[in-house]
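Below: one structure in structure tokens.
Every protein chain of the complex appears in place save one, which is left out.
The chains carry the letters A and B, assigned in the order they are written, with residues numbered from 1 in each.
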Amino acid sequence: MNLIAEAIAWIFSGDTGLLAPIPIALLQHLAYTFASVAVAALIAIPFGWLIGHTGKGRDIAVAISGAARAIPSFGLLILLVLLFGVLRTPEAAIITFVLLAIPSILAGAYTGFEAIDRKVIDAARSMGMTEWQILWRVEVPLGLSLLVAGLRSATLQVVATVTIAAYVNLGGLGQYILSGLPLRRFDIVLGGALLVAALALVLDGIFALLQRASVPSGVRADQSVRFAPKRSASARTAPAVS
Amino acid sequence: MNWVIDNVDLIWELTLIHLRQSVVAIILGFVLALPLGWLAWRYRAARGGILTVTGLLYTIPSLALLPILPVLLGTPILSEVNLILALTIYAIALMVRSVADGLGSVDASVRLSATAMGYGAVRRFWVIEFPLAGPVILAGLRVTAVSTIALATVGALIGIDNLGYLFTNGSQRRIIPEVLAGIVAVLLIALLVDALLIAAGRMLMPWSRAKRRRARRGALPLEVSVA
Partner (left out) sequence: MIQFTEVTKEFADGTRAVENFSVVIPAHKTTVLVGSSGSGKTTLLRMINRMVDPTAGEIEIDGASILKQDAVKLRRRIGYVMQNSGLMPHFTVIDNVATVPVLSGVPRKQAREAAMLLLDTVGLDRSLAMRYPSQLSGGQQQRVGVARGLAADPNILLMDEPFGAVDPIVRADLQQELIRLQRELGKTVVSVTHDIDEAFLLGDQVVILSKGAQIAQVGSPSEIIENPADDFVASFIGVDRGARALTLKQTERGTVVVDSEGRTQGAIVGGPG
């Protein structure tokens, strides 16, 4: 418990010595995170929507997501940094972050569309909506909530990897954890860890609110949308039997 | 490539260590997630709390959780126990949801008929509900296993050596084949464990073999002209 107090004291003292000041590190962390997620979104969302709308290419997407999960982000980061050369570390890092973020956003995009009742899409088409109109007026609004869930997951993954990227001197909040260790300054290590944890939790909270807000009004009245396999209706209304 | 050939022993040794750390965490995570997931499913009131807490724990990046855990639990920070503990916590967080959702996916009419036939609660859980929740739970277990194996590499950053050592060492000494070897080794182990889990699933759940890939898209059997 003493260590926690010391860590908090360190945070507020702002005495980071040779390391960057906390606000700078925080800004770096956020900048890398948001830039990478934005780029990943620009790539993944159109593909995800295409897969969700046409129903094709889903198997490839699932396979990619599965394979991507097995790749250690730390290893990928080191590999790219070595390949690009020390001078181009930021570029290598951003590419790593973007690659990491793509699977979750892709999945969020197409599962969002897949979760929509097929009858609604059929009705929209039979009323005379063009494919673009179906996409923008029906699928995107109804699929938004799961897309945000995908963005949320991707953002947290990137935050975690940016933390690790302090190992290649990228800055960010991870530098306190990694630099504190050899110095045996465990107050700094813990302080850095608490800062990272706090950042992650705050971002997660913001996304949770965004996710709820992105459920269209008519749907909110009916159910809550979760990033989880759909449960059978009967399981939902079953009385608890012991 | 020469590096790899010269250091096969090292890679093998690290692989075994890595497997040990990961598998312990996966098994522990699975075993602990079962009661938690069951609670979350059975008692509506508990569900929110359990899922929120596990969700929050999962949100914390690994490199941050590793220093925080020792302070909370008194384990020494630079020990393997600490890493395995952190990995277990992540595994639990991932699995609890799968267990809860898996149990929830069991058709209520099946449960009711089991009770009507005279199954007691405990027997019904182990003989009916848990097996039928199997496919969903297994899917979650596969995701958890693969994620844990990849995640374990972070331990190297705080000096707990496993395959992640190939990354830190390879980074310091700028040996690309070493880093590549590490990535490939992790991928291979993950693939292997995943395949084993699939095989186990097929053996233990022969009824689920009959189910083809769950048709995600709604069943409108008619073609549609989109011209």
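Basically, a contact is a pair of C-beta atoms (placed from the backbone, for glycine too) under 8 Å apart; a residue touches a chain by one contact, two chains touch by 3 or more.
All figures in this text were calculated on a predicted structure; none of them were measured in a lab.
Student: Decide which residue listed in A:13, A:130 or A:169 touches the omitted chain of the complex.
Tutor: Residue touching the absent chain, from the options given: A:130.
Student: Given that one chain is not shown, which residue among A:138, A:160 or A:177 touches it?
Tutor: Candidates A:138, A:160 or A:177; residue touching the omitted chain: A:138.
Student: With the missing chain put back, which residues of subunit A would touch it? List them for me.
Tutor: Subunit A touches the missing chain through residues 117, 119-120, 122-130, 133, 138, 141-142, 216-219, 221-222.
By definition in this document, only the chains that are shown with their structure count from here on.
Student: Going by the contact rule at the top, pick out the subunit B residues touching subunit A in the complex.
Tutor: Those in contact with subunit A are residues 42, 55-56, 59-68, 71, 77, 97, 101, 104-109, 111-112, 115, 121, 136, 139, 143, 146-147, 149-151, 153-154, 156-159, 163-164, 166-168, 170-171, 174, 176, 179-180, 182-183, 186-187, 190-191, 194, 216-220, 224, 226.
Student: How about subunit A: which of its residues touch subunit B in the complex?
Tutor: It comes out as residues 1, 3-4, 55, 58, 66, 69-76, 78-79, 81-83, 114, 117-119, 122, 125, 131, 156, 159-160, 163-164, 167-168, 174, 177-178, 181, 186, 189-190, 192-194, 196-197, 200-201, 204, 228-229, 231-232, 234-238, 240-242.
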